[in-house]
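Okay, here's the structure, questions in a sec.
Incomplete set of chains, arranged as in the complex.
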Amino acid sequence: MAGNSFGKLFTLTTYGESHGPALGGVIDGCPSGIELDLDAIQQELDRRKPGQSSIVTQRKEPDVVQFHSGIFEGKTTGTSIGFVIENTNQKSHDYTHIKDSYRPSHADYVYDQKYGFRDYRGGGRSSARETACRVVAGAVAKQMLKGMEFYAYVSGVGALKLDKTYNELDLTQIESNIVRCPDAAMAATMETYIKEVRGKGDTVGGVVTCVIKNVPVGLGEPVFDKLHAELGKAMLSINAVKGFEYGSGFEGCTMLGSEHNDAFNTDGTTKTNNSGGVQGGISNGMDIYFNVAFKPVATLIQEYETIDKEGKVVVMHGKGRHDPCVVPRAVPIVEAMAALVLADFFLRNKMYN
Amino acid sequence: MAGNSFGKLFTLTTYGESHGPALGGVIDGCPSGIELDLDAIQQELDRRKPGQSSIVTQRKEPDVVQFHSGIFEGKTTGTSIGFVIENTNQKSHDYTHIKDSYRPSHADYVYDQKYGFRDYRGGGRSSARETACRVVAGAVAKQMLKGMEFYAYVSGVGALKLDKTYNELDLTQIESNIVRCPDAAMAATMETYIKEVRGKGDTVGGVVTCVIKNVPVGLGEPVFDKLHAELGKAMLSINAVKGFEYGSGFEGCTMLGSEHNDAFNTDGTTKTNNSGGVQGGISNGMDIYFNVAFKPVATLIQEYETIDKEGKVVVMHGKGRHDPCVVPRAVPIVEAMAALVLADFFLRNKMYN
Amino acid sequence: MAGNSFGKLFTLTTYGESHGPALGGVIDGCPSGIELDLDAIQQELDRRKPGQSSIVTQRKEPDVVQFHSGIFEGKTTGTSIGFVIENTNQKSHDYTHIKDSYRPSHADYVYDQKYGFRDYRGGGRSSARETACRVVAGAVAKQMLKGMEFYAYVSGVGALKLDKTYNELDLTQIESNIVRCPDAAMAATMETYIKEVRGKGDTVGGVVTCVIKNVPVGLGEPVFDKLHAELGKAMLSINAVKGFEYGSGFEGCTMLGSEHNDAFNTDGTTKTNNSGGVQGGISNGMDIYFNVAFKPVATLIQEYETIDKEGKVVVMHGKGRHDPCVVPRAVPIVEAMAALVLADFFLRNKMYN
């Protein structure tokens, strides 16, 4: 109820602060007998980890996941899967500058107001470091959902927007560059721009597009737990996300019904896919696709004025090793959350059969 | 788990098909001692009801809510509140045309695939008629949340977009016209356009903007149940919604961090509000505002080809009395869902105090 | 969260006060395609209703259930099933005597303390009248669980205890007498005793034993949601229940392990069944059996002293038409709750297959 669990049947509960001894989580509801490729899970985590390329934060965290339970002889046992990621980068930082002050557009102020005090080290629980646990669980979910394919990629950085739809892109090329944009030319432009922004101590936002293929018909629960509603919640729960749209999205609302409706082929597939693979909240077997908007990272390597706990104006200077643009590292997180949503609905749909 | 409940502490569970004997629901978790203005609840329902103006469906449904429990001597008792809305418009329609065929971009096909068969009368459970129950519960939630103010309005119809922010509008004027757009000139333009679209038997999408004022600091639960994530889910669960953005939204992701950050005033308020009243998933006391994109209604009063259950091509002709544009009637639904989300977080926040 | 829902996948949410306009509920999670025998549901309700025999309360309530949704062409649709039971016996009683006073061993005092005030008419929400909704939902659950058999019966009234195990009884005889004890001689003795107690304006407690046959192996979820733990909660949630034991129960704790262990037959069944059909919280395919202890009804038709809201001593005299012994009418309630528990675990177990 305090918001640290996600999913109803395939459930992830997480814990951990940015600079505490460890992060971890419990995956509950994973069926038994699934052969887990632990290396593949670690690889997903590596896609998210700091220091992986020249355009992300240069912090060093190995982010190695250890599993404590729920796996026996290489297979899931049907019992809860506990895992831990130790924080190895816990050197005694100097937090004096943020201990008593509130960074703009961070959670410092609201945490203090809500809880009376806060673990200010590195943002505590509000740090996006927490998403490492999501990636672990999402990687388990992906392995449960054999056959479904999850492709997230960067489609926008600041004003730079990929003007091709996912169908016009080679989705196998996502990992071919450090931006994780499958269009090589745009990726290069984005990389240059991110570096330019970083050079000014500034940050920039972006968009991640996600495509899910081979989703069976029937996933999603009317009326409140529509498939796209849970996908939306999942994405909006990721740090820095400001918007979500699926299928035709915001653009679709400018269209006429006669343009927007997806006519059927005789096999139940549709000629167009403005629906984004979801009709009435239930998957219709077509590709699911959606966009996720990320705001610019709030931590600037610049000097600025803000207030302290007493409401006095103070001058702060952002320091440390931060991402100038969050979307390249957000790609595996978006995929992970999508996989968690699909895993949950996959199990929920078993009730009906 | 089958998706008919919303909220964790302030919970709404609903039932009812478009053409069944009645719709209804149970509100659980409403604290005791709240004086309920039942007329105000009915008024909210009247804002949603069919036939209220010349630009909405001309179906006649009085939509009168009856309360069965949980209220005694004018006040909530703290026990569950059961209510029923009878369907009075249940005349024996002829459903032959939709019984065995699948309307494009409706839920007919996926319901059949998921459940094996469906109540095809008027769309059954997939009909937006279900949202009447949401409006009832949202109206109760509003009364619990004394002091908070909910203003939803139409900010877009097709390509027509209100280019004023909510701060530039007089939100008391929302109900002054049948479009529910607080800008009289734009409202008139929109009305004309909707009628034009209807004249062709077509439909058009739109955008509803919602503003919530006087939200106390501290509502929202990190990490998965962020305030805006639950708002997003709530909105996306409304029929025909394709997208959600809050604060700076999709536009915000094109900005630099130095432009986007909201600097603090000394009282903890912020000079700008790109955050949309939410930081780190928790309300910061500033106005919450967000946009909700609605696709064009799928039912056209036109002839079109589609498929039947056997996958054969059939010609259908949309008939009946449908909304040419859903947003005017969606306004009270958006407010209701926002109130349900806030009510839930209001109670959840009590855990900490 | 306010306690008006039961079950996680097969969920019942109820509402209604003893003397309000109606009781009702929503069953969510019932799979689609189940042919419902509505008469059989009404019959279960008739087994619980007041006035059915000379040893139960003589109040007249027809208790007719009306279904509002979730059923189409005789079958469940997979959407939520709403139902209502109108209160026809709502004549304007005189509640002056209980309005401001607290009846001993009733919920009057704690409701006032918890909620600030209470619906005092007939006990409001704390009345066992609420269990009518459980019986409706339990009857639906039974029909979903084709093949499982539920036999509850009265095994104790006051000091009168049936000394035969369920294996020594003819369970088809439960409905052959008004006590619902399948041993005719004991039933007669119990009936006489209940009438004697009633003659003094007193009440007496009793025990209901329940047997569930043909439960498949594998139902129940370790570690917190053990099958018998949920059965225990279900039974203890029925008004007036003071204890629950399954299999060897309290007697079993006096035994040695060498006496108590259930040796296996080669087909996985066991030679004895001290386990009561549950091992490690999971059904093992043997008969499930358990006992439920009911306290004597608190309402006496006698004069007694108690206190009013101001803490002053007042003299009250119980009146009205009350059950001298609750167990004959509790039999269908016990069965209903058992069916709800099994239905929930039946669906939950589908996750693993």
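We just call them A, B and C in the order they show up, numbering each chain from 1.
Here, contacts are C-beta pairs under 8 Å (C-beta built on N, C-alpha and C of every residue); 3 or more make two chains touch, one makes a residue touch a chain.
Quick caveat, the model's predicted, so the values are computed rather than measured.
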Overall copies of the shared sequence [whole complex; 3 in view]: 4
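Just so it is clear, only the chains that are shown with their structure count from here on.
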Taking all residue numbers used at the subunit B/subunit C interface, answer same if over half belong to both copies and different if under half do. same
Farthest-lying chain, centroid of Cα atoms versus that of subunit C: A
For the pair subunit A and subunit B, the C-alpha centroid-to-centroid distance in angstrom is 26
Geometric centre distance via CA averages, subunit C-subunit A, whole Å: 46
For subunit B paired with subunit C, centre-to-centre distance based on mean C-alpha positions, whole Å: 39
Touching two or more other chains - residues of subunit C: 1, 9, 29, 32, 78-79
For the complex, give me every residue of subunit B touching subunit A. 1-6, 8-9, 14, 102, 104-107, 109-111, 113-115, 125-126, 130, 156, 158-159, 197, 202-207, 217-218, 220-226, 228-230, 232-237, 239, 242-250, 252-268, 270, 274-276, 279-284, 291, 293-300, 302, 304-307, 311-313, 348-349, 351-352
Where on subunit A does subunit C make contact in their complex? 1, 9, 29, 31-32, 78-79, 222, 347, 350-353
Which subunit C residues qualify as touching subunit B in the complex? 1-2, 4-5, 8-9, 11, 13-17, 20-26, 28-30, 32-33, 66, 68-70, 72-73, 75, 77-82, 84, 114-119, 124-125
